[in-house]
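The structure appears right after this line, and notes come after that.
Heads up, one of the protein chains got dropped from this complex, but the rest are sitting where they should.
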Amino acid sequence: VTMSVIKYSSPTSAGAECIDPDCSWVEQWVHRAGPRKDIYYEPNEVKAAIVTCGGLCPGLNDVIRQVVFTLETYGVKNIVGIPFGFRGFFEKGLKEMPLSRNLVENINLAGGSFLGVSRGGPKTSEIVDSIQARRIDMLFVLGGNGTHAGANAIHDECRKRKLKVSVVAVPKTIDNDIPLMDKTFGFDTAVEEAQRAINSAYIEARSAYHGIGLVKLMGRSSGFIAMHASLSSGQVDVCLIPEVSFALDGEYGVLQHLEQLIKNKGFCVVCVAEAAGQELLQNSGATDASGNAILSDIGVHMQQKIKTHFKGIGVHADIKYIDPTYMVRACRANASDAILCTVLGQNAVHGAFAGFSGITSCICNTHYVYLPVTQVITAPKRVNHKGRMWHRCLTSTGQPDFR
Amino acid sequence: VTMSVIKYSSPTSAGAECIDPDCSWVEQWVHRAGPRKDIYYEPNEVKAAIVTCGGLCPGLNDVIRQVVFTLETYGVKNIVGIPFGFRGFFEKGLKEMPLSRNLVENINLAGGSFLGVSRGGPKTSEIVDSIQARRIDMLFVLGGNGTHAGANAIHDECRKRKLKVSVVAVPKTIDNDIPLMDKTFGFDTAVEEAQRAINSAYIEARSAYHGIGLVKLMGRSSGFIAMHASLSSGQVDVCLIPEVSFALDGEYGVLQHLEQLIKNKGFCVVCVAEAAGQELLQNSGATDASGNAILSDIGVHMQQKIKTHFKGIGVHADIKYIDPTYMVRACRANASDAILCTVLGQNAVHGAFAGFSGITSCICNTHYVYLPVTQVITAPKRVNHKGRMWHRCLTSTGQPDFR
Amino acid sequence: VTMSVIKYSSPTSAGAECIDPDCSWVEQWVHRAGPRKDIYYEPNEVKAAIVTCGGLCPGLNDVIRQVVFTLETYGVKNIVGIPFGFRGFFEKGLKEMPLSRNLVENINLAGGSFLGVSRGGPKTSEIVDSIQARRIDMLFVLGGNGTHAGANAIHDECRKRKLKVSVVAVPKTIDNDIPLMDKTFGFDTAVEEAQRAINSAYIEARSAYHGIGLVKLMGRSSGFIAMHASLSSGQVDVCLIPEVSFALDGEYGVLQHLEQLIKNKGFCVVCVAEAAGQELLQNSGATDASGNAILSDIGVHMQQKIKTHFKGIGVHADIKYIDPTYMVRACRANASDAILCTVLGQNAVHGAFAGFSGITSCICNTHYVYLPVTQVITAPKRVNHKGRMWHRCLTSTGQPDFR
Partner (left out) sequence: VTMSVIKYSSPTSAGAECIDPDCSWVEQWVHRAGPRKDIYYEPNEVKAAIVTCGGLCPGLNDVIRQVVFTLETYGVKNIVGIPFGFRGFFEKGLKEMPLSRNLVENINLAGGSFLGVSRGGPKTSEIVDSIQARRIDMLFVLGGNGTHAGANAIHDECRKRKLKVSVVAVPKTIDNDIPLMDKTFGFDTAVEEAQRAINSAYIEARSAYHGIGLVKLMGRSSGFIAMHASLSSGQVDVCLIPEVSFALDGEYGVLQHLEQLIKNKGFCVVCVAEAAGQELLQNSGATDASGNAILSDIGVHMQQKIKTHFKGIGVHADIKYIDPTYMVRACRANASDAILCTVLGQNAVHGAFAGFSGITSCICNTHYVYLPVTQVITAPKRVNHKGRMWHRCLTSTGQPDFR
């Protein structure tokens, strides 16, 4: 591949922008990802930075590794990691980490983020000040919804200041809740690992007299992990997700159904997404540093309610509650996610070299593409409760409508 | 869902057939899979049989389990397993196994086939004699290319004899080499498990002085497992697949490249698909009971060639050969395959009840569908050596063209 | 081995008793375990029962399986499982489960208890009434301290009633806290699995800005699991066990030390045994059905204290709390425990056939032996805080004296 460095042209439209001659985001806002014939930067002059934000997600290290590999393939010498998310741009004592193939060669064998993560961070203008001061040309941002919004704000501010900086995001949400995308990395691994917890709950429930196993799985606004993990395990009797409201009490409530299961089957397993049934709880209205609402703990709430219910009706019940969140988040990526991360990471670099900015590297309808960040941060993707997958989940659990 | 049993109508076309009023296979030969409003059999009169053929593949038990569950949901009481593949239809001493939800509840937790598998079997006419004698109405056949051809022959013979029998296949090939399908069950698990072998080869190679790790992976006519496993592991220096011919000797041969790797990097890892480089070997022309050509062992061949080569040039080399085939095949399905198996199994039963026969239950361009068996047995699917995935694999390994 | 059935002789001493001519418990209260030349029961007249009590522990199914196998080897035909612990002796609707080699062949491949467990149960006299009514000759009791006391009471009551019943216990405590024994089954597996949680905590802590990973491990009255898991992981900075008291606050308290670790190292991992620091908590004095004190949750307590402390000093800290209890308990036995279970199970049966009663089958100073139950229920075994193993743990963590 012969590459020629082409000139910088000023942004031509709102949202993601590019200098690829074939590109017009106004009419066509999705682009096939991959290397371009012409590249927009002189590789040996480029300083590239990578930053990982938010909570842990399997595959972060795979993406970091692949971004470094691909940058080196282009000939980039100056690659740095910003430690601990956007916080690394301003916190004193946190230093840029020089990155190279040699250093990141095996980081994918462990979970976590080699660069460190954190939530929240400084103001956009401060980050861009720092980008300017550090003379960064390409910024690769790995993060979820909030981080994408942040990446877009940085992109906008760079445009405003006429800075020649490519801001390229790679979506990182274990919940798989970003619209338009087939799946986000880490999700497959999460579903895989979640089954370990479900199987433990099943064994505890089955081995106990009137055992009830309760597992809370990740899903800040969607039930994808809970639904997929329930379906793949085949051991779940009740799956509760935020997209489908349910009553705990009452004739058609969850508790009544558990009572029936204990009576007929002797034990049962419940899988609940963390955001499910929030309307049943008193919420504080508080938010974390990423701006996400702090959810009340539906798992603990249900555990209490189930205990009280069975005590009230004088039936013995032995409830075991498992919250595997951190053990899932800290996993390394499985093979399927590793491939996804590899491709997304390579494409992120191709996108930056093509002169794109304000884009995110993702897979959409089986194709790897670039989407403008603005298009994916409007609202979280949610389980379609009339769709086939949820219906299959209901068939598998055999649960009724809890209303 | 209210279901009415509709009348049997004679087959209307070649290949797969159905009595679904909306169905005309001549014009439209792919049908969306799923339950139909009208069903073609009276559930409590149905005798359904399941048979698993060929080699082991992760997920067999998941499909068996789900077929039984779904049959019971329809109300079928008489479900049997035919032991050890088509052999179970005639071998004396092998008895039908009555199946029920209770019996198969947890079979998915172990690998292998609960019913047993075998290759080859009796003539089609003998199998259909047995089907008649046993009064089987639905036959669910899990197997690969050869087995699908067998299923189709059974379907044809049943039509010829005017038997009201639905023959529904579920494709089982760990190699993922059936055309039209996005993927077949077991493949994802195989790629996952293959990485354990690759990682062992990497550790052995890296820990040895001039270490060379050689891993042979499954792929009777395609390199999908080798390609995906190499890409996801990120530890492979040379990936060899049957779709891309290569020379071992010569200036641009594999051996010369290994020499360079040992010189520059000190160690290397080679991943070879079992059918790769068959043109380099002397083949016996023999076939196994399934009619598959018995391949010469490219892994052992390469191990010898590498040893000889390095001895010849007077350079120390420490080669370790790993063949994880049976340890991969005997795995239980991972979460992703478990979901695939669940849906394919459910759909197989829906298809039979809809009156289809001669079909296979699969996923095609992200949709679950029924395809006529005749359409998928023409030739194996192969890696597109000009495609992006193979190109990504080459980028990952950094290997040159070996010709 | 030729076996002759010898006559029943009345018990000769307090505690465990036997009719083995070589045995005199008065002088020598430990006996080498294993088969005896003479057996005390006519195998084909024996009814043997197995019961599992208390919480789950890896290896229960291995012991059950081996007891059944060995009983069949002796020629016993009538083997039953009492479901859900001692509760199975009286709860209506709970039926004896007939057991055979065929049925239990593969139960060791899954965790949990095939028979079910429960805590507490009926009065001793009621249990013995049930034993009489069921005509049980041998009772194999798997359980911990409380269960051993129960087994001994049953043994005494049988003696009092002149019943020819062998009561043989197999110690089951994941905590490894029974005196005189080298180790109890399940402990090794628990330490192994605990490392998964510690590694997750390490990854979460290391990947976060000022991350603190906190893991609570099992240990109702001892710190063996916490100590061994900390030592083997090599990733723990502070290990807290009940045998060594500590202050949280103050100049030499744990919190002050964490502050230093965060300052110097940036992150840290704390491993706390569930019974550690109970003196720091307000206890309710309540007990569970097994008679064990219900402990206040030191993990949650520490999580709160750490949060408050760092907030108080204005230093950011990101704490992640992991409680892997049920995921550890539900594991299947690892290889080392599987061998231990196999031998203990075989020996339990040999002991019963030798005519012993009131004994427990264990490993003591590398020898497999029978001990009188009375000798092992006096008090739990505890970590010697002046011993070498604890000292090695301190060397590994580098923690100071927290007082």
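In this document, chain identifiers A, B and C correspond to the written order of the chains, with residue numbering beginning at 1 in each.
Here is the rule we go by: a residue touches a chain if its C-beta (ideal position, glycine included) is under 8 Å from a C-beta of that chain, and two chains touch if they have at least 3 such contacts.
For clarity, every value in this text was computed on a predicted model and none was experimentally measured.
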{"item": "Which residue of A:94, A:109 or A:247 touches the chain not shown here", "value": "A:109"}
{"item": "Selected residue (touches chain absent from view) among C:52, C:233 or C:399", "value": "C:233"}
{"item": "Contacting the left-out chain in the complete assembly, out of B:320, B:350 or B:392", "value": "B:320"}
{"item": "Touching the absent chain when the full complex is considered, from B:180, B:203, B:364 or B:389", "value": "B:203"}
{"item": "Chain not shown, touching residues in subunit B", "value": "56, 83-85, 87, 91, 110-113, 116-118, 196-197, 199-201, 203-204, 206-209, 318, 320-324, 326-327, 329-331"}
{"item": "Those residues of subunit C which, in the complete complex, touch the missing chain", "value": "34, 62, 65, 73, 108-109, 182, 188, 191-192, 194-195, 199, 228-229, 231-234, 334-336, 338-339, 342-343, 346, 365-366, 368, 388, 392, 395-396"}
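The definition used in the following text is that only the chains that are shown with their structure count from here on.
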{"item": "Per-chain Cα centre nearest the global Cα centre, belonging to chain", "value": "A"}
{"item": "Centroid spacing, where centroids are CA-atom means, of subunit A and subunit B in whole angstrom", "value": "32"}
{"item": "Rounded Å distance, subunit B centre to subunit C centre (Cα mean)", "value": "44"}
{"item": "Residues within subunit C bordering two or more other chains", "value": "110"}
